[in-house]
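Complex shown without one protein chain; remaining protein chains in place.
== chain A ==
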Amino acid sequence: MTSILEVCNLKKAFGGLAVTNNVSLSLNPGDRVALIGPNGAGKTTFVNLVTGNLRPDSGMVRLGGETITGLNPMRRVRKGLVRSFQVTRLFQDMTPAEHVALAILQRDGRSTQMLGHFSHMPDVTAETGELLSKLGLHDFASSKVSRIAYGQQRLLEIAIALALRPKVLLLDEPAAGVPQSDTGRIEQALAELPADLAVLMIEHDMDLVFRFARRVIVLAAGEIIFDGSPAEVTKDARVREAYLGSYAYVSSVA
């Protein structure tokens, strides 16, 4: 299978500190990959390099075989590289229906249309309704975002991302800040993501990682130290060291 997202030898240094050091990875359509790593490992920088918010010092990012290293974030989104945010970024005065409709219109290049209203566009309302129902948001479609629960706002973030019909989806801690009682619904939404979509999830919650990911990548000090199955990651000595430092060996010494 040809990879949809390819990252080759990506490097980024701030001052003398190499925050992303020679990172290479590739994602195939349908992949479910979790990117984990201790604080300061360079996860956020890596995401920003992939989405185009930061320029790498060297290296390359390819989407569907096309080099996108020089494109700004906006163009990358249009090519199918979509991200969600760790802290929801939604419009408080708008309804979920408006959010999703706006994303659909933008995807179709109709968001600058100056006539008409989306509720008069049957194709848009139909797709909006379908996406909101799929994520269990249909009952709140017309409430202002400021009035719906945070867990529902997180689901809306996913709905917006899906409305853009991505090829690669970067999920930045999709369950962050959500009360335990609501995480089940989010996990369900993650399980129901389109089968051919390549998903890279940045996550701290290891339970979620083990349930969702079929492949785990561990980043530490700007480098990939592990790339393999979830079953192997806990046994890997370097991963244990990265997370626990020398404490990893305390038990074996003592």
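We adopt the following convention: a residue touches a chain if its C-beta (ideal position, glycine included) is under 8 Å from a C-beta of that chain, and two chains touch if they have at least 3 such contacts; residues count from 1.
Keep in mind that, in the parts below, contacts and distances are computed from a predicted model.
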UniProt protein name of the chain not shown, from "TrkA family potassium uptake protein", "cytochrome-c oxidase", "Branched-chain amino acid ABC transporter permease" or "Na+/H+ antiporter subunit C": "Branched-chain amino acid ABC transporter permease"
Residue of A:Leu115, A:Ala195 or A:Ala231 in touch with the missing chain, whole complex considered: A:Leu115
Touch with the omitted chain, as defined above, among A:Gly59, A:Pro73 or A:Gly136: A:Pro73
Hidden-chain contact residue, picked from the options A:Val23, A:Ile36, A:Val82 or A:Val218: A:Val82
Chain not shown: contacting residue from A:Ala97, A:Leu131, A:Ala159 or A:Ile202: A:Ala97
Chain A, residues in touch with the chain not shown (by the definition above): 73-75, 77-78, 82-83, 85, 89-95, 97-98, 101-103, 105-107, 110-120, 125, 141-142, 160, 164
